[in-house]
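Notes follow once the structure below has been shown.
Moving on, here comes chain A:
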Amino acid sequence: VDVPTEDDNNDGGGADGTSMLLAADNGSPTFDRNFNPYSPGKRTTTTLIYEPLFVTNTLDGTETPFLASEKEQPDPATVIFTIREDVTWSDGEEFTPDDVVFTFDLLKEFPALDTNGVWALIESIEVDGQDVVIHLTGDNVPAAAIIQKTIIVPEHLWADVEDPTTFTNEDPVGTGPYALGEFTPNEYTLERNEDYWQVENVAAQELILPASNTQLDVVNNGYDWAYAFMSDVENTWVAAAEGNTFWFPPGGTIALFPNLTMAPFDNPEFRLGLSAALDRERIAEVAEEGYVDAAGMSGLLLPNQEAFLNPDLPDGGAVAQDVDAAVSHFEAAGYTMSGDQLVDSAGTPLALTLTTPNGWTDWLRGATEVQTQLAAVGIEVTLNQPQPAAYQQELQNGNFQLSMGSFGGTGSIYEDYNRLLSSEFLQPVGTTTTANFQRYSDPDTDALLAELRVTLDEDRQLEIAYELQTVMFEQAPVISMFYGGLWGLFSEANFTGWPSAEDPYASPATWDANPLLVLTNIEAAG
Partner candidate 1 sequence: MRYVLRKIGLLLLTLWAAVTLNFFLPRMMPGSPTDAAIAKLAQNGPVSPATRAAIEAQLGVPTGNIWDQYVTYLGNMLTLDFGVSYTFFPQSVSDLVLTALPWTLVMVGVVTIVAFVLGTLLGVLAAWKRGTFLDSLPTLTGTFTSAFPYFWTALLLLFFLGYVLQWFPTSGAYSARATPNLSLEFIADAAYHAVLPAVTILITSLGGWILGMRNTMINTLGDDYVTFAEANGLQPKAVALKYAARNAILPNLTGFGLALGGVVGGSLLVERVFNYPGVGYLLYNAVTNQDFPLMQALFLMITVSVLVANFIVDVLYGYLDPRTRR
Partner candidate 2 sequence: MTLLDVQDLSIVYEPRGAEPVTAVRGATFSLEQGEFIGLVGESGSGKSTLGFALTGLAKAPARISSGRITFDGTDIAHLDGEDLRRQRRGGFAMVLQSGMNALNPVRTIGNHFADIFAAHEHVPRARRRERAVELVEKVKLPASVLDRYPGELSGGMRQRVAIALAMSLDPRLLVFDEPTTALDVLVQRAVMGTIIELQREENFTAILVSHDLGVVLESTARVLVMHEGVIVEDGPAAQILQDPQDDYTKMLLSHYADPRAEVVELPGLRVAGSQISTTGEPPAAIGTDAAPSGGAKARTGRTREAVVLEGVGKVYPPPRRGEDPVVAVDDVSFTIEPGDALALVGASGSGKSTIAKLITGVERPTAGTVRLGGTDVGSLRRGGLRRLRRDVQMVFQDPYSALNPLHSVEYALMRPVVNFGGLRGLQARRRVLELLDIVGLAPVEQFAAKLPHQLSGGQRQRVVIARALACDPQVIIADEPVSMLDVSLRAGVLALIEGLREQWGVSLLFITHDLLSARLVTDKILVLNRGRVVERGETAQVLRFPEDAYTVELLDAVPQPGRAAD
């Protein structure tokens, strides 16, 4: 019996230059055939089979039209998408604005599908020729960015689906660049949709997605694109094959979330003291093996969002370790150094608990380094490592003193700051909230966010962004430390034009709509 080995199957990855081996979808350990784009258990590549109206580059917020060719916001409460013509579903049916409306109606009927919460933003929706006009519940400029992410499904097939929440959509029909090829529990393929409206931009004829993508597999099996944190990437991935490259841009900010409902964290001076006490370079180095940079206090992802950076912030928001400054901040907050301990007015040494999810090793290393550094300013930090689900719960319920957390990275300035600072998410400790976990509340900031929500004036938007950065810098509602990397591993052997620091047109993420950007931009090598 001729038993094929792993390699037999996998090195097809581009021998002819048009087939791509992709580590984008992990079976656990095998694949379920679920291509329902709204299902949490969907195959990751469902977003290559279906398309949204627009795709946002989460790194800098740049938007690329997909199923909509244009959008317009005549007033802050209305969004008009002009739907692309000459698009067909992969079964040959024509794609129409009615499909778009059908999709939104579907989400309204089944809130479980509405993972982006669009119906919290939309009042009504109507078709006007090739346009889809959306009336919002109020003035809301950033709403468009959320609404346009909605994945559009074909009315002619989905209208008959009885329960779309449990529908597994085994034979997906979409408008996207790829259609499902062969599906087996250990591996499946996507074939290029030759009728795709921009088929000329799609270089890879076939995508191969194995279920097992251990780091060992990734290094050995000649992947073209993988998303994985690789320890010692130069000696592993890069050394493994000619043409292997990597790009680890920041995808979010890892920060200390202080529980602002309790002392001493309710005192900004104390938070600033913590901020000054940290050597962020060292933390970033320890946590992510030096593959990411330290984060400043502006709340922006740099260099991605450089364009929005408030030029008035000292050092571009970066805060260097300054123990003396830290001590004076602490003093302002009522804490003094006594020997090598930081004590309150009653002389009680300060002891804090830092929560970090168990098993998230980079965070843990960062947290351990924070522990060490805070010990140097006389604060005793105990690590609390709940399991991820419990961590999530503690974070949401405000059940922590100091917690590791992340924010940002949606590509939308408004979204990033709103989730972090808006009191609309404010809940008492013990009640679940979905954002603003540190429970920050400031009327001025709320006003800024409200204005940012309604203004169409781009200059004003930028001004508000500056002001929000100042709030972040001066109030320190969270203490940013380092960037969470996006761990893109690429091979130039078969395809070129991968996103990179020089050409950051997309993030290296293999999920959501991002691969649409990547796969319509790369070119066959040679």
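If you want to know what made the cut, all candidates are chains of the complex that A comes from, given by their letters.
We take it that contacts are C-beta pairs under 8 Å (C-beta built on N, C-alpha and C of every residue); 3 or more make two chains touch, one makes a residue touch a chain; residues count from 1.
Because the structure is predicted, anything quoted here is derived from the model rather than measured.
Screening 1 or 2 for touch with chain A: in this complex the touching candidate is 1.
Chain A contributes residues 1-6, 8-10, 27-30, 32, 34, 39-41, 58, 111-117, 120, 146, 165-168, 182, 184-187, 210-212, 214, 216-217, 220, 251-252, 357, 360, 386-394, 396, 406-410, 416, 419, 425, 432, 434-435, 484, 486, 509, 511 to its touches with candidate 1 in the complex.
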